[in-house]
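Okay, here's the structure, questions in a sec.
Heads up, one of the protein chains got dropped from this complex, but the rest are sitting where they should.
Every chain is named by a letter (A and B) in the order it is written, and numbering of its residues begins at 1.
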Amino acid sequence: MTTGIGNPVKRKEDRRFTTGRGRYTDDVRNDNQAYAAFVRSPHAHARVKSIDTKAALAMEGVIDVLNGKQLTGDGIGNLICGWAISSKDGSPMNMGAWSALATEKVRYVGDAVAVVIAETQALARIAAEAVEVDYETLPVAASLTAAMAKGAPQIHDNAPGNLIYDWGLGDEAAADAGLKAAKHVTTLDLTNNRLSPNPMEPRSAVASYDAAEEHYTLYTTSQNPHVARLVLSAFYNVAPEHKLRVIAPDVGGGFGSKIYIYPEEITCLWASMKTNRSVKWTSDRSEAFLTDMHGRDHVTTAQMGFDENGKITGFKVDTIANLGAYMSLFSSSVPTYLYAPLMSGQYDIQNIYCNVRAVYTNTVPVDAYRGAGRPEAAYLVERMMETAARELNMDPAELRRRNFVQSFPHQTPVLMAYDAGDFPKLLDMAQKSADVAGFPARKAEAAKRGKLRGLGYSTFIEACGLAPSKAAGSLGAGVGLWESAEVRVNPVGSIEVLTGSHSHGQGHETTFAQIVAERFDIPVENVSIVHGDTDKVQFGMGTYGSRSAPVGMSAVVKAMDKVEAKVKKIAAHALEASEDDLVIEGGAVKVKGTDKQMLWHEVGLAAYTAHNLPDGMEPGLKETAFFDPVNFSFPSGAFICEVEVDPDTGVTEIVQFVAADDFGTIINPMIVEGQVHGGVAQGIGQAMMEQVVYDDNGQLLTGSYMDYTMPRAADLPFYKVSHQVTPSPNNPLGVKGCGEAGAIGAPPAVINAITDAIGNNHLNMPATAHAVWQAIRAGKSAMAAE
Amino acid sequence: MTKVSMNVNGKKVSRDVPDETLLSDFLREKLRLTGTHVGCDTSQCGACVVHVNGKAVKSCTTLAVSLEGAEVTTIEGLANGKELHPMQVAFNDNHGLQCGFCTPGMIMTSVDMVARYKAEGRKLTSDLIRQELEGNICRCTGYHNIVKSIEDASAKM
Partner (left out) sequence: MELTGEYRIAAPRQQVWEALNDAEVLQACIPGCQELEKTSDTEMLAKVTLKIGPVKATFGGEVELVNIDAPKSYTIQGEGKGGIAGFAKGSADVVLAEDGDDTILTYNASAEVGGKLAQLGNRLIQSTARKLAAAFFDNFHERLNQSTPEDA
């Protein structure tokens, strides 16, 4: 068996992608195709006084120009945030109204006010230019500082001071006491830079309305088509659920940004009904920068106390999170329940308190981006550990070792019960791989060449496999977070797996097939994976939060359990054997110790011919299962980054990047390593290159690939990836999830390495050459002052 | 409107198009060759790379009417029938793609890169590959396996 669990099976989906035969949303073209272009606000905050569509409507080929009053007049509901967070005083979060097309006020540059439907895309865009919108501009709060200032412009009437919630987790008194009892307290102020997710495929939607059936079909770039259908029908009233089919075909990357339901999909669906045409909208990159949800954007102050042995006595965190102009679908949960519960890191910390204030600004909404809350937590905790080690004059690895959680399960004071891991061993592995022992010699050698060499650690934990539905519900989630699967064995023995998980680069068509091939010992080619179409697949929750393996695959395993039970009943009956004596191997169901067997396809055929089934058994061989995890899974990692800095220019090169991860059981090491590579690259991007910038007027200054730095091949190193396996006890495969680890663990490792090299701990992300050069200069003048 | 004729993937095609039609639109909308992707609007990402007269060009910044009589190869025309080009095989062998969106442009760029170095008798190192990929952005792979794929194919081409 070379295709089962643990084998680097080459991806089945690659053939269509390498030959140009992938089918992405923008590749779909219907017979009566029309095209949409949005009229967007150039102002960050303004009242819409009037919209004059006459000139646009008069253009030949323009089908219609629609606005927000018509949209709300047709009963289309406001966009919502699906996770209710309450402030410390018990008051609910202040969610401001968000219409897919703004009616009274625009709140960020790019906010849509009208849509043009025309015969061609070019025409739609030209006509959108001809729509005259009269704005009355209002004062703008484009930054956290501006939004929280006294007398700041009020972005939503129901959020005084632009505060969405003031929330806390943990025991504040205990954290204070822990800090008070400490021998040393490390204080850190840091920002987590705002990022644009930038999947390479821009968002797109193709909506069609069938008047005869009163039925809608939406092709869209979504990570979770069922959730999209649910929200589109239940909250936005676009169509009843059974009258709406959502298809997410090949999707060119998501990284979180394609979880949400955006104004454009809603508008295209509605416009397809209004115009009785199929309506297509495809974002260009400029539009993507303006309107795709951003990620991160925190400002944090924190204190961590240590006793005389370097043991942590308390940890107190105060974070302000920028959520942008509106509350996106999961935005409220990202800086709260996906952030604060990770404050214990890999460490045994008894006293933790985390306070989070979420704030509106006149910028595009901020929501989950690869890691979502957990990178922000890991960055804080791991910068804190490295900073403390420097202040305590201790080896940063040793300080971590003194505080590692040693036994499992481990209950933290911030909700989480860690399932499994071996943090000391993982760090050993990383240190060996990075040849930490040889670092002083490498540093000395670099110094001879005039270069500053530095080494930085990040030993982090994440909570993946979102999520136990009951726990999520008790914390305010509007949905359950289980996953579904259906396993169909066809009469010829081939197998279709229908999963609610969605693949947009993760390789599910291969890995999901591997677990089936392993279980029934059949060729992986005989298994096909069906996903991404609400008409084909039963309700499922989609892919985000590294959940497809721990939750999605677990549902497949549960369905396979049921298939196996039935297969054995059918075979036992036919072979006149006891079910207990049957094994499934070599493409057959065999009676142990005999030569009696039924070939796999014979079982399938028997199930459907139903000529010789046990009495009372239903024909067919198809089983369904829902898996609701009992806990999160907790992948852990030990990353070590080594850099060389040119002190004259600040130019920094990553000379080595080691990622040692514990993802539990690994289904396909090739794909897992690919996930680590991509995650680390995005983490390095955050640490050294990427930053969304708005000016004081709320104008986006990083609106193209000429201004927003995407990591390119020459910016990145080869990565040294290794694994340790401590299986998760909470799901049948023992998997933990691997999609986000790189993006979570890399930023602190990089910044810890650069600050180690330059001898100045004050350095914010992104550590561009200019920022590093300034930090070197500041460090020198600080030293001179002492 | 201007009538333009070219050879695309070995087939002669002729279409009347507005003068401002970009080659990427011509391929995607007129010929329905949707393997050529458009990932940005500033000629930075390289998802749209095709070969014109044997050289890699960004089809998003090439006017269709400027290619009268040209030989154009897109990702759909790279394989020899069922037999994949060594670069396509190498991307599969080395897990050089994830979501697949940048892949057509990556592969077309890479084929041109390897051919150019071979023609010039220069050795293509991993550092040079990284530099040569300056005009192609991938958000999924972190480039590690793309560089490996190109090194692998380079040995086989």
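FYI, a contact is a pair of C-beta atoms (placed from the backbone, for glycine too) under 8 Å apart; a residue touches a chain by one contact, two chains touch by 3 or more.
On a predicted model such as this, the values are computed, not experimentally measured, just so you know.
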Touching partners, among the displayed chains, of the absent chain: A
Residue among A:34, A:66, A:115 or A:130 touching the omitted chain: A:130
Candidates A:398, A:445 or A:695 - the one touching the absent chain: A:695
Option from A:148, A:290, A:359 or A:603 whose C-beta touches the chain left out: A:290
Chain not shown, touching residues in chain A: 42-44, 109, 125, 128-130, 286, 289-290, 695, 697, 699-701, 703-704, 706-707
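In this text, only the chains that are shown with their structure count from here on.
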Chain centre separation (chain A, chain B; CA means) in Å: 30
In the complex, chain B residues that touch chain A: 18, 20, 28, 32-42, 44-45, 47, 74-76, 78-79, 84, 88, 91-93, 95, 97-104, 107, 126-127, 129-131, 133-134, 136-147
Touching residues on chain A, where the partner in the complex is chain B: 10-11, 13-24, 26-27, 29, 122, 198-202, 250-253, 255, 284-286, 504-507, 670-671, 673-674, 677-682, 704-706, 710-714, 716, 718-719, 742
